[in-house]
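Omission of a single protein chain aside, the complex is shown with its protein chains in their original locations.
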Amino acid sequence: MKSTIRSTDLAHLAHVELLSPRPDDSLRFFVDVLGMTESSRRGDSVYLRAWDDYEHHTLKLTASKVAGMGHVAFRATSPEALEIYYDTEWYAPPPYLKPALKNQAQRFPARGVNVRRLDHLNLLAADVRALRLFFEDVLGMRTTEMIVLDNGDEAGAWVTTTNKSYDLAFTADHYGARGRFHHLTYAVDSREDVLRGADICLENGIYIETGPHKHAIQQTFFLYVYEPGGNRVEVDSAGARLVLAPDWQPVIWTEAERKKGQAWGLKTIESFHTYGTPPIEEYTGPRRT
Amino acid sequence: MKSTIRSTDLAHLAHVELLSPRPDDSLRFFVDVLGMTESSRRGDSVYLRAWDDYEHHTLKLTASKVAGMGHVAFRATSPEALEIYYDTEWYAPPPYLKPALKNQAQRFPARGVNVRRLDHLNLLAADVRALRLFFEDVLGMRTTEMIVLDNGDEAGAWVTTTNKSYDLAFTADHYGARGRFHHLTYAVDSREDVLRGADICLENGIYIETGPHKHAIQQTFFLYVYEPGGNRVEVDSAGARLVLAPDWQPVIWTEAERKKGQAWGLKTIESFHTYGTPPIEEYTGPRRT
Amino acid sequence: MKSTIRSTDLAHLAHVELLSPRPDDSLRFFVDVLGMTESSRRGDSVYLRAWDDYEHHTLKLTASKVAGMGHVAFRATSPEALEIYYDTEWYAPPPYLKPALKNQAQRFPARGVNVRRLDHLNLLAADVRALRLFFEDVLGMRTTEMIVLDNGDEAGAWVTTTNKSYDLAFTADHYGARGRFHHLTYAVDSREDVLRGADICLENGIYIETGPHKHAIQQTFFLYVYEPGGNRVEVDSAGARLVLAPDWQPVIWTEAERKKGQAWGLKTIESFHTYGTPPIEEYTGPRRT
Partner (left out) sequence: MKSTIRSTDLAHLAHVELLSPRPDDSLRFFVDVLGMTESSRRGDSVYLRAWDDYEHHTLKLTASKVAGMGHVAFRATSPEALEIYYDTEWYAPPPYLKPALKNQAQRFPARGVNVRRLDHLNLLAADVRALRLFFEDVLGMRTTEMIVLDNGDEAGAWVTTTNKSYDLAFTADHYGARGRFHHLTYAVDSREDVLRGADICLENGIYIETGPHKHAIQQTFFLYVYEPGGNRVEVDSAGARLVLAPDWQPVIWTEAERKKGQAWGLKTIESFHTYGTPPIEEYTGPRRT
């Protein structure tokens, strides 16, 4: 069977719901440290956006007993396990947030890390290959890079529905759990912005897991931190890198290549392979055997 | 009539032929100053590429009595006044240009401005509106920003077939000439790279027309120079700006807004409105009356 | 007569008093736009500092009918027309402004332009040569660069008492007035920070006079704005440039060289030669004839 939804019907990763057991601290992190803007509230949820996100929100932050991801939405036309939609609410800034230039969604906040827009989402998968095929065949996304182990197992895949080299990544869950959240990423304009982001996280007592450094896979410049609720959040910069080729063939990384660590030799930190939300100690779902 | 080629059939701006009356000096500019790589030669032409361009070439530099543009090609399926194609030759680097990371087209040159990839093309148009409609209706491109004068005339349009906010721009030819070339742009990763580019052009005696500065329209950070053959070349950086919205409405700039100059107030230099190649003194074609 | 104070007795430019007819707006500019920190208040004055300034304050902002400079102080031992002192109050940050790293004066604010430290001061002089000789002979400063007109008149001088290539500059007052203030400069870490500063000034409706661009003289990367009280303020970055040579000879710039404009060809804006505070219309002091 080939894809029932065509690639072009899926516009882009649109918003993600994060669950936090410390919602007030998480909110302060996203607003004061990352520099995001609160759009509205409803019930136990606060809706947030980065300054160049065009929609009403790209992040829904919801109080919850356990950290993790609530849902993910792509903007387009049709359903499946994911939430896919077309009708949306474009963000209309209040007067004090109107930008000086009319081709910008909102005034530049000049606060904290000043993240610009939602970039991508990374999920831990019990079965990477099955998930990749679902996104390729059912949702028409393209795989741009992959990790294939010596035994043929797929350990990671990066897929896209735009000219960004990935909108979504999934890596094998070390524990075989299903649906755990690895990280959500907001983009900034330059590698210097990522470095400044690390300075700011340090000043605010935010736990820096690893980075800043350059990924070998996808070559993005990364900083990984844990927001106070426990979810991993990345700030990244891709420079001018885009995938424009219509016949791009997935780049396959081997076990030997991955052992070299990140682009400049930094060894991948152990927790990057094992930590996700909910933390495995609080995970109660099924596991792959 | 609606578009006969659908937007998704046009992948991206692919290559441009520039004509130079001083081909040796032009070649030195592209290789030594911009840091591009020569892929091959044939007859009076040299084929060149930036380090992250995936195809064999994105620039064909051809000796000619008069400066200007030879042709422009988009990668896709069908023809028209433009050259459109699908079959291509992916770049295969010789051993000494193999990159350290396999997801990169070529080794980073570490020479001159180190431009990364072809970004966009700007043409002077006798009739901006007609050209815009052609690109929208026939080629399925989307217009993201426009200049509309108080009398209703269109003075400029920026169109795209990717998530970049423009792949092609056309602005009104002050002299009503047809098909003059305004500029070709190569992208770098950061605004700092553009600034360093200005330092390098200064050291090499390259004429800097204007910049570095930030455009109000499209917000790209620009540097405009004339290559030795007389053609205007831009080095730009867009940061993390992309157009992801499927229902993006063109941003319309008025005369009054344009009079404010560029983003931070720099007045647009006069030659930017009048100079193109071939220079008007050497232009022999028809003019709009 | 040779200098009565030796160069090494003058440590560095320490603080400057600015006079503002709109003190509340000026204060908002320095705190919210530039990202400075208020240290204390007394009478009509507010004391301010940048995040890496080690003293209690580097700027004293005082309400006044007319804009201009109140005084300038160097830290050291002896007096003259300037205020020179040794005893000082090191800044002791309150708990919420304690930095994460103990070798830093204060927590990074992550607000606005985040200026780092006082860099230099520029005065309009009725007699550049006389002022230069005073700073050289009496205060033991060194001249690193100068403008000498074809008729032998000195039109500008840059002097230093540190390894920075200048701490103080004076340029000829077009109107022959005495003691008018040209600008005060706070330094940031990179050229990218200056560019971001321009973005932030634009968003805040701050008048940008010129820049960002690179000076030919001293090669600093500049942005000039007017704070709401009317005083010109610069944000600059010098990269890794320092004057380390003990026998550095002043670089002399000629009229012809100055006509080339700034480093990358930007013409120096007219107001840069004529505007100072108090504005000439409000200036009531003596003039050179």
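So that you can tell them apart, the chains are marked A, B and C in the order they are listed, and the count of residues begins at 1 in each.
Criterion: a contact is a pair of C-beta atoms (placed from the backbone, for glycine too) under 8 Å apart; a residue touches a chain by one contact, two chains touch by 3 or more.
If you're wondering where the values come from, they're calculated on a predicted model, not measured in any experiment.
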item	value
Option touching the unshown chain, where A:Val66, A:Leu133 or A:Ile208 are the choices	A:Ile208
Absent-chain contact - pick from C:Asp32, C:Asp127, C:Asp189 or C:Glu209	C:Asp189
Residues of subunit C (touch criterion as defined above) contacting the omitted chain	7-8, 11-12, 52, 54-55, 75-76, 86, 90, 101-104, 116-117, 119, 145, 162-164, 187-192, 216-219, 237-242, 244-246, 248, 251, 253, 257, 263
Residues of subunit B in contact with the chain not shown	33, 35, 99-101, 107-108, 110-113, 190, 192, 199-200, 202-203, 205
Interface with the undisplayed chain - residues on subunit A	190-192, 195, 198-199, 201-202, 208, 211-214, 221, 263-266
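FYI, only the chains that are shown with their structure count from here on.
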item	value
Any chain that touches subunit C and subunit B	A
Chain of greatest Cα-centre distance to subunit A	C
Rounded Å distance, subunit A centre to subunit B centre (Cα mean)	32
For subunit A paired with subunit C, centre-to-centre distance based on mean C-alpha positions, whole Å	43
For subunit C, residues contacting two or more additional chains	190, 192, 199, 202
